[in-house]
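Removed: one protein chain of the complex. Kept in place: all other protein chains.
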Amino acid sequence: MENLVQAALKTVNFYAIMPSVILVIFGMVLLLIGVFSKPGRTTHIAWIGIIGLICAAAATVSAWNGLAIKDIGIQFGFADQVAQDGFALFFNIIFIFSAALTILMSDDYLRREGYPINEFYSLILFATAGSMWMASATDMMTIFLGLEVLSVSLYVLAGFFYNDVRSNEAGLKYFLLGAFSTGFLLYGMALLYGVTGTTNLSEIGLILSSQHQAMLGNPMTIAGMLLLSTGFLFKIGVVPFHMWAPDVYQGAPTPITAFMSAGPKAAALAAFMRILLFSFAEMQVDWSALLWILAVLTMTIGNFMAVSQTNIKRMLAYSSITHAGYALVGLVAANYIGFSGILYYMLAYTFMNLGAFAVLVLAGKKGENNLTYEGLAGFGFKRPFLGVALSIFILSLMGMPPTAGFTAKFYIFAGAIKAEYIWLAVIGVLNSAVSLYYYLRVLVAMYFRDPQEDFAWVSMPLGAMVSIIISLVGVLYLGLLPERVMELARIAIF
Amino acid sequence: MEQIYFFIIAIVAVVSAVLVVSCKSPINNAVALMMTFVCLANFYVMLHAPFMAAVQIMVYAGAILMLIVFVIMLLNLNTVLIQKTSHSVVGAITLAGLVFFQLYYMLGHSSTTSIKGDISNELVMEVGHTQLLAKSLFVEFLLPFEIASILLLVAVIGAVVLSKRNAAAQE
Amino acid sequence: MYDKLWLIPLLPLFGAIINGLLGKRFLKSEKVIGGIATGVMLLSFLLSSKYFFQLLADEVKVHEQIVASWMSVGNLQVNWEFLFDPLSALMIMVVTGVGTLIHLYSIGYMHGEAGFYRFFSYLNLFCFAMLMLVLGGNALVMFIGWEGVGLCSYLLIGYYMEKKSAGDAAKKAFVVNRVGDFGFLLGLMTLFWTLGSEHGVWTTNFVKIGENAHLLGTGSVVVTVITLCFFLGATGKSAQIPLYTWLPDAMEGPTPVSALIHAATMVTAGVYMIGRMSGLFAMAPTTMMVIAIIGAATALFAATIGFAQNDIKRVLAYSTVSQLGYMFLAMGVGAFTGGIFHLMTHAFFKACLFLGSGSVIHGMHHAYHHAHLHDDPQDMRNMGGLKSKMPITYWTFLLSTIAITGVPLFSAFFSKDEILWWAASSTRGSLWLWGVGAIAAGMTAFYMFRLVAMTFWGKQKTDARAKDHIPESPWVITLPLVILAALAVVGGYVGVPHVLGNIGGLHIPNYLEHFLDPVFGPAQETYRIAIKEAMAHSLLWEFGLMGASVAVGFLGIGVAIWFYIKSPELPGKFTSKFSGLHKAVYNKWYIDELYDFLFVNPIKRCGLFFWKGFDVCIVDGVVNGVGRVTTLVSSGLRYTQTGLTQHYAMWMVIGVVMIVGFYIFG
Partner (left out) sequence: MVSIDQYLVLSAILFSIGTFGVLTRKNAIVIFMCIELMLNSVNLSFIALSNHLGNMDGQVFVLFIMTVAAAEAAVGMALIIAFYRNRDSIAVDDFNLLKW
């Protein structure tokens, strides 16, 4: 038995998963602090959570520098279970931002809605750690467990308002459909395991490339890949696996909606990308063709459905489906511009979407029944700063230059054009023109309708303001001077 | 002999699986599901994985299913919820049939890898299944194992949070 | 040498930010807010002038300036860069010059409005975007300006947000513009892709595009497609058929906005863009022909609609559409200089006309307000005889009207003549185009003098309670009018055609052509766009055509005066002076009726038909129809989202089955 312990210890490399370790530790510390705090007092817990995220960010940056100093692209840990590379670290930053912005906007919101519960923040930290494992995992098992940590946290968070029927419903729907999709995901993994005899992504890639004829054309391989993809496409919210998204996004607490549409989506994309690149690089023709169709469907259907919505949260849910479609375009392109474009896009989307949600969190009354177009009538005049901020986020979602949304879309579509998917790019641009119909309605409501409300309930708590300002800076920085971040995204691609 | 045993157990498993989806009462569903679990445990033994069989019984039949049964009892669903028949049974049968047909076709036209590992049935007999499994689990898959612990922690927190009752109202 | 170029657009942005952030809480005073906004524009104008004159003296005419690197994607490097050449120099002079005057004017016009600070903030923001558009050294920086002006236009049209029509008009403008923008982006993408993947030149830089455009091959399909896409973008922004409908509706905005955005600057962006990429457009004869035809058709068509309008601003709006048509006609026949020339003179006289109409509306509004009436201050049928009430407004308005009608020696005479001359005699033109243009010129003369007659001449038809309270506007309003009117009169002398410049041994050169030659010369030379040999040195042709178009113009003026001034007054005079000649008077009356029946009514009906029939029904119908279909499809699709978990699960399984089935069996 002595040997086993030694062998096990040899594989341990906490440095490779440092950011997530920090988050897990902080998550547990938050639970403990929660025990000793007065019920209903959660502000300090939120800020300690922020400190945890800052530490994780510092660990990520230092890991990045470490890689740069040692001049290596990738570093493995835990017997090749995880990799620490630019790709994982860039996504870590996206997850940290989305978690931090979510926590910042939540504190006041939770009190307003009557659920000041400290476990909320722990769950967000755990979900973020799960995302990080997904992005850095190089083994199907680790990916699966990361995915489950993330999903289970999100099931709870979506149903977090236990007295609110809508929140219950959102949580339950997400849970049932998520578990269902997990079934397909696992079946795919089992088939791949059967074909290759391993669960390690690189080894799968190796076997699938060394035995071209025998393995690549094998229906089991293809079915395995497709079923596996299904699971990830579900999480990303790609048509026709998107149907849970609007309902869940609408019913979940607003900060969680914001969180779900940015961080976890990016995590699923990250894991999906790594699987496609590590394991199925040889089958690129197959999955590009599939994703081409799905990207077009996702962009178009998401857009069309968004047009007739009246609830802004739900509209943003469809818009987030559409944005997932744009991100897929980069995956279809399958060149390094497309891939680094996805990284860049997800970061930009995190800022603009979370920023928009942060404003909506403040604009909502208790129960949030006023988050419709009519409910925002005249908001821009009553609350000038929030109005301008929301306008900038909406313009960015629309893809107006010089905001982050424009540069991100430009990047993605440039990748598609480079890969000669000119029609895909055209459809994408056409879709972003259609998206105007519904984004514009927010601006019209805010600036061209007479105020029906006095918006007296709109306060400006510190946390939410910080999150709005961070998002604004992010959106404008990525729009005006994207060069440095694009460079990082480029380095991050293997 | 083994073939015959396999078929018998397989038929029981399939029949109980059908009962899981067709019985009207949730309790009966649960019992049928238990039956399926036990059949699967049988297969695990046949596949030289006795430890998995034990875990199957303990975790699935013992823990998960008990939890489900408790909830059914707690909500008193046997009487509360009358099963409505679904209007899309035909569609569902078609879809499930298609799923099966595709899987079947796929299995029939493909082969698993020819690269074989070094864990033969004889080795399992000799060293013991549990030890081999532990070696794999704690050396190669230590990280997923750690993550699993976090997962369980998350599940506990989740269950605690969700079963709070009107905490907000009391404040 | 031009190292502070970036300040020119940034100054207005700075003003916009200050007014936007501090205007409501801290500045409050209208004078301070207006002063800041006008001040930054004035500074910007002074800086532009400095550089403009530097450029005049400079040997090198094209200057590229990279401010910072923006993004690099693959082999493509996009910079924040400016391009300063004669074309952009001229444009920034127009934008900042006219812009400053209109800012000044707005201080008076917007006096007492609720969102005073907001208005000036938007207006400054608009100028920033417009200057970015004009100075942008690559297509993406231009696109920022392109989208930015659209956005500001949207905000300003919807400025009177309490009016529902304003909000609708704003939305319409934005949506239609976005259709155009889509064309722009599509063209850019195709150009970028073709140049890059087939010729290895990944660029969006205008200079590089110009240098490498020839790689695409003259008249090739891809060039035609690219330029047609760009032209679609231009029709959206510059209100050409079929995307023009938003412009007349845009008159819901405050009048200075109409003057600045919807007459002088933003709507000319399409013309500017074609000029900027003249090298590319010159390579696509088909596109050029399409542009010329659309331009001529729009010029004629919008002029027709102008007959039937009674709202003073809508007449001017259709007139703008029509004049923009001229500019496109010029671009289409290869008279790039002529197009830009007309753009410039049009900026002067049309801004003056709009501001003048604003002054009238301001006066009428004041009078109605004084008399507690709620009549429409923009309805010309309630005006008339304002000549004596607002003399400065009247004279500036009249001078600009004379200028627009192309009366010799006024500015539009030179610019319009150059366009028409090229339309007839260019290697890309034809006499048909000239004919259409000349008829449109006659119509322009007609409806413009109809406007003057109904507004300033004749009897005052204003409600008696209000008629004595119409004041002349304050100096901040009239000063810009005077300056613009002066420019409208003399602005044309920078581009005197050779044939006239040489009369009597004067030797006035065509300064403008010479100045813009570094920009347009290469394209015209390379693709042999010039005057046809047969007509090149024929004074007969040139004077003949000039004479004909001038004659048509005078005919229009004459008809207008006849219909709207002469005949309604004649009967009165007759009855008072020669009471015995009642019968003749009555006969005269009948003749007028006959005229009305034979000419006036058909023309009016024609205008009404085009306006109500084509414009409102078909074009609007299509625009709205697309929207309605989208909504319909959307609400149809929406019902797939039944809320039932199992339906969702079913869709997932269907997806899986289809995908797997496709790959396994396919």
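So that you can tell them apart, the chains are marked A, B and C in the order they are listed, and the count of residues begins at 1 in each.
FYI, a residue touches a chain if its C-beta (ideal position, glycine included) is under 8 Å from a C-beta of that chain, and two chains touch if they have at least 3 such contacts.
In this text, all values refer to a predicted model and were calculated from it rather than measured experimentally.
A.B. asks: The chain left out here touches which displayed chains?
C.D. replies: Displayed chains contacted by the hidden chain, ordered by label: A, B, C.
A.B. asks: Which of these, A:Ile117, A:Met132 or A:Val156, touches the one chain of the complex that we don't see?
C.D. replies: Of these options, the touching residue for the absent chain is A:Val156.
A.B. asks: Using the touch rule from the top, list residues of subunit A that touch the missing partner.
C.D. replies: Touch set of subunit A with respect to the missing chain: 140-141, 144-145, 148, 152, 155-156, 159, 162-166, 168-173, 175-176, 179-180, 182-183, 186-187, 189-191, 193-194, 197-199, 246-248, 250-251.
A.B. asks: In terms of residues, what is the contact footprint of the unshown chain on subunit B?
C.D. replies: Looking at subunit B, the ones touching the missing chain are residues 2-3, 6, 10, 13-14, 17-18, 20-21, 26, 29-30, 33, 36-37, 40, 43-44, 46-49, 52, 55-56, 59-60, 63-64, 67-68, 71-72, 74-75, 77, 80-81, 83-84, 86, 88-89, 91-93, 95-97, 99-100, 103-104, 107-108, 112-113, 115-121, 132-133, 135-137, 140-141, 144, 148, 151-152, 154-156, 158-159, 162-163, 165.
A.B. asks: Mind listing the subunit C residues that contact the chain we can't see here?
C.D. replies: 638-639, 641-646, 649-650, 653
The rule is simple: only the chains that are shown with their structure count from here on.
A.B. asks: B-C versus A-C: which interface comes out with more C-beta contact pairs?
C.D. replies: Result: the pair with more contacts is A-C.
A.B. asks: For subunit A and subunit B, what's the span in angstrom between their mean Cα positions?
C.D. replies: So the centre of subunit A lies 30 Å away from the centre of subunit B.
A.B. asks: Roughly how many whole angstrom separate the Cα centroids of subunit B and subunit C?
C.D. replies: Chain centres of subunit B and subunit C, defined by C-alpha means, are spaced 71 Å apart.
A.B. asks: Could you give the separation in Å between the centres of subunit A and subunit C, each centre being the mean of its C-alpha atoms?
C.D. replies: 45
A.B. asks: Which subunit C residues sit where two or more other chains touch them?
C.D. replies: In subunit C, residues 654, 656, 660, 664 touch at least two other chains, as defined above.
A.B. asks: Residues of subunit B that contact two or more other chains, please.
C.D. replies: In subunit B, 102, 105-106 touch at least two other chains.
A.B. asks: Enumerate the contact residues on subunit C facing subunit A in the complex.
C.D. replies: Subunit C residues touching subunit A: 20, 24, 68-74, 76, 140, 143-144, 147-148, 151, 155, 158, 161-162, 166-167, 170-171, 174-175, 178-179, 181-182, 185-186, 189-190, 192-193, 196-197, 627, 630-631, 633-635, 637-638, 640-641, 643, 645, 647-649, 651-652, 654-656, 659-660, 663-664.
A.B. asks: Would you pull the subunit A residues touching subunit C in the complex into a rising list?
C.D. replies: 173, 176-177, 180-181, 184, 219, 222-223, 226-227, 230, 234, 240-241, 243-244, 246-247, 286, 290, 301, 304-309, 337, 341, 384, 388, 395, 400-402, 407, 410-411, 413-415, 417-418, 420, 422, 425-426, 429-430, 433-434, 436-437, 440, 444, 447-450, 480-483, 486
A.B. asks: Would you pull the subunit C residues touching subunit B in the complex into a rising list?
C.D. replies: 646, 650, 653-654, 656-657, 660-661, 664-665
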